[in-house]
Every structure is written in structure tokens, then in C-alpha cells.
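Only a single protein chain was left out; the remaining protein chains are all shown in position.
For clarity, chains are labelled A, B and C in written order, and residue numbers in each chain start from 1.
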Amino acid sequence: MGTTKEKDLLQAVIHVTLKPGVLDPQGRAIRQALHHLGFSEVEEVRIGKRMVVSLDRKGGGPARERLEEMCRSLLANPVIEEFHVEMGEE
Amino acid sequence: MGTTKEKDLLQAVIHVTLKPGVLDPQGRAIRQALHHLGFSEVEEVRIGKRMVVSLDRKGGGPARERLEEMCRSLLANPVIEEFHVEMGEE
Amino acid sequence: MRFAVAVFPGSNCEEETFRLLSSLLEQPVEYLWHRERDLSRFDCVILPGGFSYGDYLRCGAMASLSPLVQALPEFVLAGGKLLGICNGFQILLEAGLLPGALLPNRSLKYISRKVCLRVGQVDTPFTNRLRPGQVIRLPIAHYEGSYFADEATLERLETGGRILLQYSDPAGRVTEGANPNGSARSIAAICSADRNVVGMMPHPERASEDLLGSEDGLRIFESLIGGAARKAHRPEDRRA
Partner (left out) sequence: MNREPGITPDMVREHDLTEEEYGRIRKILDRDPTYTELGIFSVMWSEHCSYKSSRVHLGRLPSTGPAVIQGPGENAGVVDIGGGRVAVFKIESHNHPSFIEPFQGAATGVGGILRDIFTMGARPVGSLNSLRFGDPSHPRTRRLLEGVIGGIAGYGNCIGVPTVGGEISFHPCYNGNILVNVFNCGIAGKDEIFLGNASGAGNPVIYVGSSTGRDGIHGASLLASSSFEEGGGGQRPRVQVGDPFLEKLLLEACLEAMRAGGIVGIQDMGAAGLTCSTLEMAGRGGTGIDLDLDAVPRREPEMSPYDVMLSESQERMLLVGKRGSDPDLLAIFRKWDLQAVVVGRVTDRGKVRVRHKGETVADLPVGPLSEEAPRYNRPLREPAYLRDTRSWNASVLPEPGDVAAILKDLLASPNIASKGWVIDQYDSTVRANTVAGPGLDAAVLRIPGTLAGIAMTTDGNSRHSYLHPFHGAAGAVAEASRNLSCMGAEPLALTDCLNFGSPENPEVMWQFQQTVEGIRAACLALEVPVVSGNVSFYNQTEEKPIRPTPVIGMIGSIADVTRTGRLAFSRPGDLILLLGDTRPVLDGTEYLARIHQVEAGSPAAVDFRLERAVQDTCREGIRQGWIRSAHDCSEGGLLVTLAEACFGDGRDLGGDFRIPQADRLDALLFGESASRIVVSVAEADLKRLETTATRFGAPILPLGQVRKEPVLKVKVDGERVLHADVESLRRIWREGFVRAVFGGAPAGKGGMA
């Protein structure tokens, strides 16, 4: 992770998850499959997305704000999803 | 996160990502869409899955091993994916 | 030839596959529920298309762990014939019965349309009624149909004569423009090293009657039984 020589790169991880209470059919099906496989200790599975975004630090404004803006405008669907931005170490 | 009263619950997060070298058309499309929206500083986007698994600690063996076994047998496809298990704080 | 058509939760194409085998090809055929593991009475198992387990997690992943699929390696080793169509192909890959994986289409859209396919090798039980280089038309209908394998695997498939169908233009040219989903080497169907396991993305069972626009798919099934199908209702000349 971190920077490369040419560009001043920064890596961030964006986690997009379903809001609590919103049905997660995929998670439900996976839990059932895990039970069939003998993993009966599994109580719940919820599936989200994990996006690794590499930014050129020289473009745009402060990275975290820009990333949050990306989430609001495209990466997450505010009606059913929440997001969380995790800045990489440099 | 952590435990509840009734069952002895443990939450873990499993990250499943595409192996380097495997084409990620979705990541590429998102990068392009972000550029259209003016986020020209985005160099690369790669999409993976984030699974939150709640386990009843009383069932099964040591949690991390069990989770890794779940990944190997179902949650990740070794031909194209890698996984990483992150245990929640208790 | 005794056929089994597998049924997983979420299978969608078992009925037309069954109907084709039983009424058009007049073969003995049974549905086989995914929890069964006794395959000894069958010569050929077909894994039909559909969305087993909703295609959740990864297409075919959960179905590949079913007792039925777990029993397939032994069946195949004993010379049994195995055909996976669309979701069935995805299951075969997830089960490791064929090499590679299927990724989302390059367009990130579900694609449902008829495509042209160039026939490669014909020395398999599933393709012996086709001619090498022949162009056939079959429907595809999938979201995850972009075939992926590492270079070494692709080389092995190529040199081993295991590429059976490739997406092509109507003249049989295999070009990137004619590749609907971004598959490596335009691969639409492959077989195992022993040639008795075949996986394919297109749907031959939907192109087995003139009434539905094409009979090209019938050749795949006729290859298997080594004979011609009973004639379905043919639209007579439209002049009364």
C-alpha cells in the first residue's frame, strides 16, 4: 500500500454495507449453505462491498472529503446502504 | 460488536478480493464513472466483498480456523480470489 | 442412453431439457434432486441452466457443494458423460471438474440474445455431429459468462484440443467484436482432458425446434445419442 514513485498515490478502502434492518437475501442464502456444510455456529451473514480506491494525491482536494463525496454521489445507494471510508497508511 | 447476553456471539469480517491480474470490469466501470463525475484523481478501483459473519462461539472449534475453513470451502474461489479474516473485538 | 437432469434450488431450465430428451429424442430421462448421490443408473448427467441458489455469492458456488455434484468426480472417472449448460457450466468450474472461472460480462449487463459460434473440436461425445469450422447459432442468457483462466491453463486447453465453441461473427471469424462477454480466447465451451465432461455457456436446449427459431442446438444432443431426433412440429409451408 501507499505511494509509488511517479505519482503521489494514496490507497483507501471504502466499505459499503446494507443499513441495519434492510433484508440481505444473499447473506441469508449463504448462512443456510454454511449450515448445510456443518458450520452450524453461524448465526448471521451480511454481505457488503469493499472497494479499494487508488488516488493521485495531487488531483482534487483533501482525500477523505473527496472519497466521501464519491460515496454519496455514486458508490453507495443512500436509500439502503451505508459507507465507511478507511484511509490507507502512506 | 462483540457479545450479546443469550448466546456468546462473536463477529468477524471476511474480506474477499480478486487476485492481482484478474480483470475487474466492475472496478474499471466505476473508475470511468467517477472520472465522468469529475473525480479525475482516481487511478484505480478494485471491487471485493466484505462479509460480516456472526458466530455462536459455543458451537464449532476455534473461531479463526473455522472461518478460514468456511472461506476455503465456500466463501472464496481460489482460482480468482484471495481472502482475509479479521476477528472482531469481543 | 439413460439421462439424469439435475435439479438444484433455483434451476430454471430443467423442464425444457427434460422435455427435449424425452419427447424429441425419446430417451429415458429422470430428474435428479440435488441431494441424491447415487448416479449408477445413468450414462449421462446434465446440469441445466438457471440461478442455483439465486447465483448468490458466486454463480454455481453453493450448488457445487451439493451431494449430487460431490458424487460427480467418481461418475466421470468411470466414464460417465457430463454436460453443464450455462449455470451448469458455472457449477462444473466451481466444483473443479473443468478449469477456470466465469466473471461478469464485460458490459456489466445481463445479455440475452442469439450469438454465432464457431465449432472447434468435434471429437467429443457432445459435438461429433458438428463439423469443425461450422458456424451455429444459439441463444445466450447470462450475467456471468466471461470465461477466465490463467495463461498456462488457456494454453493447455488450446493445445489439448479442448476448446469446443468460440464466439464468432456469422462468417466464423473469431474476433473481439463478436465476443459478447469478454471471454478469454472467445471461449464459449470447453471439455475435460478425458473429453467426457463438457461445459458451455450457450443454451442448445432453447434452439432445438424450428418453431423457436433454430435447430442447431439439437446437434449437441444428437451427438450424444448417436442418432437423429424425432421431427418436432415443423411449420409447414405457410401457403395453405
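Heads up, the rule we're going with is that contacts are C-beta pairs under 8 Å (C-beta built on N, C-alpha and C of every residue); 3 or more make two chains touch, one makes a residue touch a chain.
The structure presented is a predicted model; accordingly, all values stated were derived computationally and were not measured.
Across the entire complex, the residue among C:E94, C:E205 or C:E222 in touch with the chain not shown is C:E205.
The chain that is not drawn here is touched, among residues C:F51, C:F89 or C:F221, by C:F51. The missing chain lies against chain C, touching residues 9-10, 12-13, 15-16, 19-20, 23, 49-51, 53-56, 104, 107-113, 139, 141, 143, 203, 205-206, 208-209, 211-212, 233-240.
Even with one chain removed from view, chain A keeps its contact list with that chain: residues 21-25, 28-29, 32, 49, 74, 77, 79-80.
Convention: only the chains that are shown with their structure count from here on.
The touch graph of the protein chains shown is complete. Here the spacing of chain B and chain C, counted between their Cα centres, is 31 Å. Computed centre separation for the pair chain A/chain B is 9 angstrom, with centres defined by C-alpha atoms.
Separating the centre of chain A from that of chain C, both taken as means of CA atoms, is a distance of 35 Å. Residue numbers of chain C whose C-beta contacts span two or more other chains: 57, 62, 65. Counting partners per residue, chain A has 30, 33, 37, 47 as the residues that reach two or more other chains. Chain B contributes residues 7, 9, 15-17, 27, 30, 33-34, 37, 39-60, 66, 69-70, 73-75 to its touches with chain A in the complex.
Chain B meets chain C in the complex at residues 21-23, 25-26, 29, 73-75, 77, 79-80.
Those residues of chain C whose C-beta lies close enough to touch chain B in the complex are 57-58, 61-62, 65, 93-94, 99-101, 103-106, 108, 146, 148-150, 182.
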